[in-house]
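Report on the following structure.
Here the complex is missing one protein chain, while the rest keep their positions.
Now for chain A:
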Amino acid sequence: MMDTKLNGPLPAKPSRWPFYFFLIGLFAIVLISAIYIGANPLTFIQNSDNMVDLFVRMFPPAWSYIATTTPAMLETIRMALLGTTIGMVFSIPIMFLCARNIFRLRWLVELSRIGLNVLRTIPDLLLAAIFAAILGFSPLAGIVALSIFSIGIIAKLSFEAIENIDNGPLESMTAVGANKLQWIAFGVVPQILPHFVSYVLYTFEINIRAAAILGLVGAGGIGVFYDRALGFFAYDQVLALILYTLVVVIIIDLISLKIREKLL
């Protein structure tokens, strides 16, 4: 066997304590948050009667409601489709403007990022409520809200993908005398295209779920029926809607996942 005795001194082993402190700190923050909010696990037990009552009233689900709500479900899917597509188109210039390796003008990049972050901080439901107030209670409000919401997701994920691309092809495009647009089209686009398409599909998945509840604030789609059923305490209808939405979401997620697997 090899002689494993070292000739020189061993470098000092890095301390594990910072990591333990971090864990303890994190636990403390969670605990303090729970105390301030008054989250008491006992509430579940104390209110178990309500829960049982709700479940009882949910069964059997009102299957006939599915036929009634199918046009609204289709409208939800269309809203998500349009919202994602419009969002995709607008996110293209924004994602290039936000990437440090594309535009060297620091102020331009930082300004674009601030703009994108502002977009991203507005919750989708708030966007829908605002546009429902502006454009009227219609699917259009939902589409606009979803478009803006989509820009936030697609542009954010894509500009990070752009910043991680291989610099080599960019250098060779500079060397052949390409202008900025050609440089992007030949050096950047082929490298990010699969990622970009994957992010668009992922956003579509999120938008289906988001579109399903936008109706709660009057922005069209299946959410309008959720609002109605909940308002009438028709829990059997609510359950039918939940199951219906679940099936649609699962099917679309599966299709999208399959396509994304093929791409990457």
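Miscellaneous remarks
Note that in this section a contact is a pair of C-beta atoms (placed from the backbone, for glycine too) under 8 Å apart; a residue touches a chain by one contact, two chains touch by 3 or more; residues count from 1.
Everything that follows uses one rule, which is that contacts and distances are computed from a predicted model.
Matching "DprA winged helix domain-containing protein", "Ion-translocating oxidoreductase complex subunit E", "Phosphoribosylformylglycinamidine synthase subunit PurL" or "Phosphonates import ATP-binding protein PhnC" against the UniProt entry of the left-out chain gives the name "Phosphonates import ATP-binding protein PhnC". From the options A:Leu140, A:Ala178 or A:Ala234, the residue with contact to the chain not on display is A:Ala178. Taking the complete complex into account, residues 166, 168-169, 171-179, 181-182, 185-187, 190-191, 193-194 of chain A touch the chain not shown.
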